[in-house]
Structures are given as structure tokens and as C-alpha cells.
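Read the structure below first, then the notes.
With one protein chain withheld, the remaining protein chains of the complex are depicted in position.
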Amino acid sequence: MNRTTLLEVTNLRKWYAIRRGVIPRVVGHIRAVDDVSFEIKSREVLGLAGESGSGKTTIGRSLLRLVEPTSGQITFNGNEVTTLDPSALRRFRRKAQIIFQDPYSSLDPRMTIEEIVAEPLRVQAIEPERRRRRDRVAALLSKVSISNDYLDRRPRELSGGQRQRVGIARALAVDPEFIVADEPVASLDVSIQAQIVNLLQDLKDSLGLAILFISHDIAVMRHIADRIAIVYLGKLMEIGSAREIVESPRHPYTEALLSAVPNPDPRQRRQRIVLGGDIPSPANPPSGCVFRTRCKYAIPACAQTIPQLTAVGAGHYKACIRDDVP
Amino acid sequence: MMASLLEVRDLSVHYADRTRSLLAVNSVSFDLAPGETVALVGESGCGKSTIGLAIMGLATAKRIEGTVTLAFKNGERRNLADLSDRAMQDVRGNEVAMIFQEPMSSLNPVHTIGWQIREAITQHQGGSRASADGAALNLLSQLGIPDAERCLHAYPHQLSGGMRQRVMIAIALSCRPSLLIADEPTTALDVTVQAQILELLKRLQAETGMAILFITHNFGVVAEIAQRTMVMYAGQIVETGDYGEVFHSPRMPYTRALLDSLPHLGRVTAGTRLAAIPGQVPNPAALPSGCAFHPRCRYFVENLCDSRCPPLEQSANHRVVRCLRWKEILAPGQP
Partner (left out) sequence: MLIRPRRILGFALVACALLCALLANIIAPYDPLRSSIDLLSPSTASHLFGTDELGRDALSRVIFGARTSLLIGFGAALVAMVIGAPVGLVAGYAGGRLDVVAVMIIDLFVSLPGLVLALVITAMVGPSLLNLTLVLGLVMWPGVARLIRGQVLAIRENSFVEAARAAGGTPAWIIGQHIWPNTMRVTAAQFSVSVSLAIFTSSSLSFLGLGIPPPVPDWGGMVRSGYDFLAVNPLLSLGPGAAVTITVLGFYLIGSSVE
């Protein structure tokens, strides 16, 4: 399928200043996102995988400017997002939306389901007439398989899976082209996760959405994503098609990450690479390649240069100075 | 045949608030042999954590019925459910220990790690501070904690999640219990750290010969660590057996549906829809009639599955299943 580039991220950085002292001085920075570049094509699902401290959540929020990037460019349909003025930013919010991880804190407990889903419509002044707005909300809810009976109910009457569906309906209210899904199934029961993943897939197909699917669960990501990007400590380690990343990873971290994922099939147990040590602090990342302190293939040169993304196949890139691993 | 370490018979746990009472655990029975690892698997609300707490005497329930017979280190066999709180304090940590999902809430934030390990050791084994310190240091190094000396003087908030979990394991094992109950100990951890902790638990088990009751919702973790598994739904055990057998030929429709709905790296499902289970986990206060899973089961037969609650039946050697139709719905070609 011929897809155009919808979103292009170049050298994105988000550094948080650390202030100490009675008269606060900046003593260092937490490098949550450090020089990340990638693109997302229209109608594609890009999976963003990583562990804690990887920066994946910050990346997702930076794309929508819910967190202001420290530096870097983000172009959406050719327009630069980082420099949008407030009213242009508002219009941008019609095209790009977000689904949150926690179905309990993402819905205002004092609002009805109708009010929750209608909020983006009201804020964006779409469908000002009350009656028609309610109809539109009902249509959105049925798209996510929530019956109209729930329009006047409150979140506490719904289960986790139902709440997550409401969150999805809310994100779809303004008819966006792009959705950031921040760990959308992590807080749900296992039997409900599959329902929500199916729902996202169906919606993606029927509405032509592009999705940034942020998760720590590589198995779910393999199922739903077209391409996968692996991040560690604020930096992109590897990016490529979902199949290639999972079946032939070319970066030592990806290899370790995949081997750490426990497989329910006992016949498929394989030799696991157990990484030593803990994830370093983002306030004090290792010099050169940030993964070198836990990498079993590390050589002295790894401490000197920050590896750039190099091509290892069509559309497949890795950030590692060694060609011969894993 | 080895005498079992733990025998649970007809354990039921009733919770109540002002308006209603609900049965969190419904007449559960199982055995645990010394040195074996059994996984208790289920989703939220199935009662698996409650069983762990009930065995430890920590469940804040209105009423607990049934017996929990433990073989003590000195050879006695006693029913833990009969013991007073005072007597249970001697049991906890010494005979049975428990580790939890969130180490931060089980570690006291105002005391150093060393203090907390010492407290555990001296409570059960007495001895001087110096000897307890030495034992603590030993324990931490055994657990592969780098710079154990420094760790002893650190406070919980100064450590990472994985480190805190290791400390919690160290405290739990400081008095060499014969049974470890692990309640979702790796759920809150990154997958690479989870791998480390599971390796650690397996190694410690090989060294100490303790049994582990591992409570989780993650089948991948079960595959890594357990020999046998028990699947729970709505407060009852619905299937047990050797894990490999249960995985490859699940008898209870819930187990089968759950395993089918999991995306995992071992099989390619991309481009297809996941086989999701319709509906949702039932509210313990309003369970369906008959078999609790029937509203979501694709093998449901009216007037059968909704009218009586299926008993546990033996389906093979060491396998039990709770389903009225299990014989009819066996997948062809499976034992």
C-alpha cells in the first residue's frame, strides 16, 4: 500500500532540569528523550517498545505537545507542530488524539459517560446543538460496543474494559487521523485485553487511523503493529518492520528484551539472556552508547561514540557500532 | 508417596461490608509437595491473592472456613486456621513467608534495609546484632546484590524496583521457610528485571528446597517457573494439572479460551483477530447461576450449565477439571 508520511519526528529531545539548593540552581538534567528521530506513515501502526526510563511515554506526549519538547522538530502533514500558536494548536488537536493507560483515572468520576465523550466536541465547538451532539456521542459509543443505556451512567458503574472503550470513543469524537495509544491494555484483565486489541484493529481499518502504540508488551505489539521501534534510556535502539524486529533483531538490547519476554508455551523455552544490573538513571546516562553497561557485546569503543542509526535492511535501522552482533 | 507440605481443604473466605457479603474463595482444596512450584493463575477478582493471604492468616475477612494443614520444620502437622494470631506470628517468616507485588508497601520507609532484615532474623532466630548483620550481608550477596554492604545502610526509596524486590525476597527467606507464597512479585517490574527475579527464585529454590506457591495472571511467567498449575475463576479452582499438559490440552473452556486469546511471540497472529473472550469477569457479589463461566462460554448448553454448579472431576492422572461437558468437548486427537 502506498502510504504517505503523516508524522515526521527529527532529533526530538526532552530534558528535565534538576534543581537543587535553597536558591534553586540547575545541577543536571534528566534526559527523558534524547535525540530521537522516526516517522509514521498514514494508516500505519508504529509500536514503541521499551521499559521504564525508556522515554516512550514522554515521546508519545511530546508528539501532541502535552509535554513541551526541549528541542527538535515534529511535522504533521507537513506542518511544524512545535511552533504552532495556541489557536493552531487547538485545531491540531482535532487531528491527533490520545488514549490513556489507566481506565480509572482517565474518566472524570463526576461526569456522565455522555459528558465525557462529548467534551472534545464542546471544547472544539463541533456540533453545538445539544440533541445532535448526544446522537453523535451515542453513535461513537456503539462503535466501541457500549450500549446507549450507559449515556447517563457514571464511570464507577463500568468495568475497566468498558471504561477503556469510553476513553477510545472520546479520542475518536473529533475524527482524528492519528492516535497515541499509551499502554492501552496494560491495566486490563488478560481476557479483556484481547477484546480491546481487536477493537483498536477494527477501528484502525475502518477509520484509516495511524497509531503510535506504546507498550512494554512486545507480544501484543507484534500482533498489532506494522513496524516497531525499540527505545532505551531516551534513545532509539532499533526500528524496523514488526516481523523483522521480532524474528531477526539486530540490536543487542532488542535481542535481550525479546529473550526476556516469557513465553507461555513450555515447549518453546529457549536460552534466555539475563541482563545484569539495573537500568541506569536517566539523570546520569552512560557515555557513548547508553546500553553499553549491560550489553554483553560491549567493547571499549562503545563508551566513546554515540552510535547513529544505520541501515541493516530495507526500512530496518539500528544504533550500534558493531555489525557482527547479535 | 511423599507427604504433602501443605494441605488445603475446603478453604472458603467470606468478605462482608455493611450492605452485602460475598464469597471471595469458594471451597478450594489443593496440596503442595515439598520443593515443588505450583502456579495459581487467574484474573482479577478470582480469589487467588485471597488464598495466599488466608494461608498466612492475613486476610481481613469476616469468616474463613476450611483447614490449612502445614508440615512444620520440626515434623508437626498443624492446621494454620486454628492458630491464634500470636502463634501465627511465629509461623510467618519462619515456616511460611510471603512476598508481594509492590515491595514499596511492604518495606518500612523509615528504616534501613539492614534494620529490616535484622528485624526478621532476630525475631525468629534470636542472636546478637552482629550475628544478624553477618547473616544479612550473606543473604544479600547470595541474592546477587552488588555492593551488599552499602545496600544494608540504604533506605527503601533509594533502591530501584528490582532491588527492592530482591530485598523483600531476602527478608522473606532469611529464616529459611519451607514454603514461599509469591503474590504477583514480578508484575510491577520491567520484563528484563522480571527475568532476573525469576532466575533468582529458581536458583534459591534449588538451593533451599523450599516449595513455592506462585500467584500470577501471566501464563508466560507460569511457563518459566512452575511445574503444576491451578487455574481459578470466580473464587473456585476450575482446572489443575501439569503445566505443559494444561497448556497443550486445556480441558476447561475458560482455560482454553484464555490461552487462545493470548498473543505471544511463539505464534504468528498478526493480521488476524485475537480470539477474545466475550463479556467480562463476573462481579463476586453477583455471580451467574450454575457454572460461573457460562455467560461467556462457547460450549454453553441451556438448562445444563446455568442450573448446576459443576463439581471438580478427575480427567486424567493428576488432572482435575470443573466442567459438566468436558468429556464431550475434548479436542479431537488429544489425550
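For clarity, chains are labelled A and B in written order, and residue numbers in each chain start from 1.
Just so we're on the same page, a residue touches a chain if its C-beta (ideal position, glycine included) is under 8 Å from a C-beta of that chain, and two chains touch if they have at least 3 such contacts.
Everything numeric here is computed off the predicted structure, so don't read it as measured data.
Within the full complex, the chain left out of the display contacts the shown chains A.
Only one of the listed residues, A:I18, A:V123 or A:A311, touches the absent chain: A:V123.
Only one residue in the set A:S71, A:S105 or A:Q268 touches the chain that does not appear here, and it is A:S105.
Across A:L12, A:A49, A:L64 or A:L209, the single residue that touches the chain missing here is A:L64. Mapped onto chain A, the interface with the missing chain covers residues 64, 66, 89-90, 93-94, 97-98, 100-102, 105-110, 116, 119-120, 123-124, 167, 170, 174.
Note that only the chains that are shown with their structure count from here on.
Our note on geometry: chain A versus chain B, Cα centroid distance of 32 Å, whole angstroms. Chain A makes touch with chain B in their complex at residues 51-52, 159, 161-162, 189-195, 197-198, 201, 216, 218-220, 222-224, 242-243, 246, 256-269, 272, 274-279.
Residues 43-44, 146, 160-163, 190-196, 198-199, 217-224, 243-244, 247-248, 257-259, 261-267, 269-270, 273-278, 280-281 of chain B are the ones that touch chain A when the two sit in their complex.
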